[in-house]
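Excluded from the complex is one protein chain; the other protein chains are retained at their positions.
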Amino acid sequence: MDFSSDTSAPTHSAVIEALAAVNTGRQASYGGDEYTSRVRGVLAAVLETDDFDFWLTASGTAANALALSCFCPPTGAILCHEEAHIQRDERGAPEFFTGGGKLSLLPGEAARIDEMALREALAGIDHGFVHETPAHLLSLTNLTECGAAYSVDTIAHYAALAHEAGLTVHLDGARLSNALASTGASAADMTWRAGVDVLCLGLTKTGAIGCEIVILFGEARAKSAELQARAKRSGHMPPKMRYLAAQALALLDDGLWLSLAADANQKAKQLANALCAPGDVTLAYPVDGNEVFAHLPAGRAEALSAKGAKFYPWPGGSHRFVCAWTTTDEDIDALITAMA
Amino acid sequence: MDFSSDTSAPTHSAVIEALAAVNTGRQASYGGDEYTSRVRGVLAAVLETDDFDFWLTASGTAANALALSCFCPPTGAILCHEEAHIQRDERGAPEFFTGGGKLSLLPGEAARIDEMALREALAGIDHGFVHETPAHLLSLTNLTECGAAYSVDTIAHYAALAHEAGLTVHLDGARLSNALASTGASAADMTWRAGVDVLCLGLTKTGAIGCEIVILFGEARAKSAELQARAKRSGHMPPKMRYLAAQALALLDDGLWLSLAADANQKAKQLANALCAPGDVTLAYPVDGNEVFAHLPAGRAEALSAKGAKFYPWPGGSHRFVCAWTTTDEDIDALITAMA
Amino acid sequence: MDFSSDTSAPTHSAVIEALAAVNTGRQASYGGDEYTSRVRGVLAAVLETDDFDFWLTASGTAANALALSCFCPPTGAILCHEEAHIQRDERGAPEFFTGGGKLSLLPGEAARIDEMALREALAGIDHGFVHETPAHLLSLTNLTECGAAYSVDTIAHYAALAHEAGLTVHLDGARLSNALASTGASAADMTWRAGVDVLCLGLTKTGAIGCEIVILFGEARAKSAELQARAKRSGHMPPKMRYLAAQALALLDDGLWLSLAADANQKAKQLANALCAPGDVTLAYPVDGNEVFAHLPAGRAEALSAKGAKFYPWPGGSHRFVCAWTTTDEDIDALITAMA
Partner (left out) sequence: MDFSSDTSAPTHSAVIEALAAVNTGRQASYGGDEYTSRVRGVLAAVLETDDFDFWLTASGTAANALALSCFCPPTGAILCHEEAHIQRDERGAPEFFTGGGKLSLLPGEAARIDEMALREALAGIDHGFVHETPAHLLSLTNLTECGAAYSVDTIAHYAALAHEAGLTVHLDGARLSNALASTGASAADMTWRAGVDVLCLGLTKTGAIGCEIVILFGEARAKSAELQARAKRSGHMPPKMRYLAAQALALLDDGLWLSLAADANQKAKQLANALCAPGDVTLAYPVDGNEVFAHLPAGRAEALSAKGAKFYPWPGGSHRFVCAWTTTDEDIDALITAMA
């Protein structure tokens, strides 16, 4: 009954097998190996374009902070939702990597940025007014921190607004696989075709040991050398890069990342239905991926915890239950039984 | 004939096996797992003490920068050798993590700090003189960047001098295993018993995929929470920590790290002897570990490269040949044949 | 009709005279001069205590950022109002000086922090939860950015709450003189006796050329050397400190700062009354100092500007009119005439 996080699950066996497979012979260090080269081809197929550069990291916080720091100067700001992971869960990593840039926080339901708030923030940017900190980026998260998905159309719409105002568009895709599986959109449609300039494509929550890919599209590729320099100086240029590449290859190559995400999403749907069936539980946010946020009756959370269930209370009064690729029907049945 | 780096070698099969072994069931994220707990016990045995805290990272640059940033304020400096890895090969990571601290560079043969230079630097520290940046740490590296080893006595002597002057002592142990294997010293004698306050114990160059351990001894443990906060905000707190722990356990548990280092050292000795046998090659530095720095006759380096040998030119005119745990007699024979 | 800012006014003639008076002979650089020493005595009289250290700066942004950076680590946060000067008008100076610390924003009427929001924020601090950034300081502003005053009692109450939670209390006193003149409180009562640990006492808006004093009270004095080191490296340690000292002496010595503030406050009262007399203008916030925020009828602002009046629109739809020590009855009459 561990619904605490998708990161408490083990990695998929294909990942371990891939690590074993690349573990032979000498390979150039720091990304010069043949497996890292292969990742390029696989990404090109997944993203339906060749117009990108990428960097592999073991950490989602690092991926986001590196991506943001290439586009937000120390004197600039980043527009994001007030519950975004970069604001609430990364201990100031964006501020650290940007050298003291600011996050400008926007409201919105289910951790999706409200359009009016976005428009107002964009309209207020004045690079000529030296006292205030102008935004240089819009950072979106899909799935959001509340498990909701932005549609491709909304991303494209917001990205267009941001571009009009001269901003770069960042997508925190720590759970992009879940959003893709849930909406049926292609990775290309949800990212560069929608106007995303820099993507953090997450594989860790989906099933890797630790593998997140920073991807620069089109004109953003001008920052590729800077991205590597920043990766190096922040300790995110591992000498034996082949083992990060192996994880990416194992998950991306044959669509495994999407099928694992679809499995986790399916379990979340089951869980949501089961939680709501008795009628005394309501959902706080849409279940667009592998996370269920539920308002529990008084005392229920304590009772469940006492029976060994693992999950977290969430700001706003709900509780979060996360399904992983390893979540089983039995896990869900056990939780529902414990609730009875 | 790949003598380019110890990091171009694969990981030891025991590491892959360890990853597979921990790859089962749910584990608490961010270091709360059972394997990370076990590392503590293994380290206690290796270090012959319980008086320490530790943090696992995948990167040596990160380990050093995190360690240094806990002890050097933005207004302070770090004494190190002018050829130290933190100065020459980490793209400003110490300056980044400390928020703009300075490295104060000291000379010395074979990348070992000269005692007189150290004494002079320590004597010059004046915390009351606000214009200059006072040193807060002494950073030593063992093996040095020139493949030489500090003896336990020298480390203890330098640490005592540094402590007298109020400094913290950091040891960059990216190749500590090689220094231990070469000198026969115990890890305890070469670190905390010699006065080292914060150790970066490297396993990557020895044979891990990527595993470096920051270890705070004694009073330095007061920085343990800060170390974790800094690790988090720099993207060095992977959610699935068990896979870092597995690497540490595989290599430390049964002395594998030391036997792999001894093997690499042995190959370096063989290589050095073979290189010098014809009489036209001289060693630039002592071969105290797994690295050989040789002055080659004119044209030799180009000829070797043309035949496919991999190695690097080094500041000062020598060339560096690195042996790894995978280096074989055949590798050495091939190089010597190529030189003939 | 210049109501744009108190900083568009000239300095008081006493300040120019003081500069001329100290302009003789050699004086030790960097604060070692006799005039800077005299400031200590004058501050002791003003603050009714000897238990403080201080540093003179020419800039209010610098004073705040230096003060905050001594108490908020890069991994920490500062609680402040969402309209605070440090958040809206200092271009990220707190983030820069702290090395990437965060501002955690609180709501409240008239830019005074709401007590419930403060209590909630304090209750949510968890230094053991590494993912979130815990607050280390509470920063209050008096006058607030909306021209309202905190009472001594509220400051004392909020400071007590903050101290209970382990926070340091900072007071941005860019317009402290106006708050003191308006409330009749003593400087001691409104600062250290109320629990303020670090005060930025502003004289620039009151009538100096540029003189702000960072004052560390009681236990906060432990940061005195760090404050100086941070001042030095940020370019806020002028060699000829005597000219900053002269400004402080001219304004503080005989209560000139308070009488100038009282004059400006009085003019603001007159202005508010005159603005509201016709019945179509309402005040947005209390007039507790030298600033008037008024809701003007449609078209009025444009009409006034066309006639040469200077003032600023303010977030929330009001307009700000600032009185300075140089504001005259004629200035006010001219504005009122222009409105007719």
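Letters A, B and C mark the chains as written, and numbering starts fresh at 1 in each.
Note that a residue touches a chain if its C-beta (ideal position, glycine included) is under 8 Å from a C-beta of that chain, and two chains touch if they have at least 3 such contacts.
None of the values given here were measured: they were computed from a predicted structure.
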Chain not shown: contacting residue from A:12, A:232, A:267 or A:319: A:232
Residue touching the undisplayed chain, where the options are A:8, A:27 or A:75: A:75
Candidate in contact with the missing chain, chosen from B:115, B:132, B:189 or B:253: B:132
Absent-chain interface as seen on chain A, which is shown: 30, 73-75, 99-100, 127-128, 130-131, 225-226, 228-230, 232-233, 237
Chain C, residues in touch with the chain not shown (by the definition above): 2, 4-5, 7-11, 13, 16, 19-20, 22-29, 57-63, 65-66, 90-93, 96, 204, 209-210, 229, 232-240, 243, 326
Residue numbers in chain B that touch the chain omitted from display: 74-75, 77, 88-92, 95-96, 98-103, 105, 130-133
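One rule holds for everything that comes next: only the chains that are shown with their structure count from here on.
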Approximate Å spacing (C-alpha centroids) for the pair chain A, chain C: 41
Between chain C and chain B, distance of the C-alpha-averaged centres to the nearest whole Å: 50
Centroid distance [mean C-alpha coordinates] between chain B and chain A, Å: 33
Residues within chain C bordering two or more other chains: 74-75, 99-100, 130-131
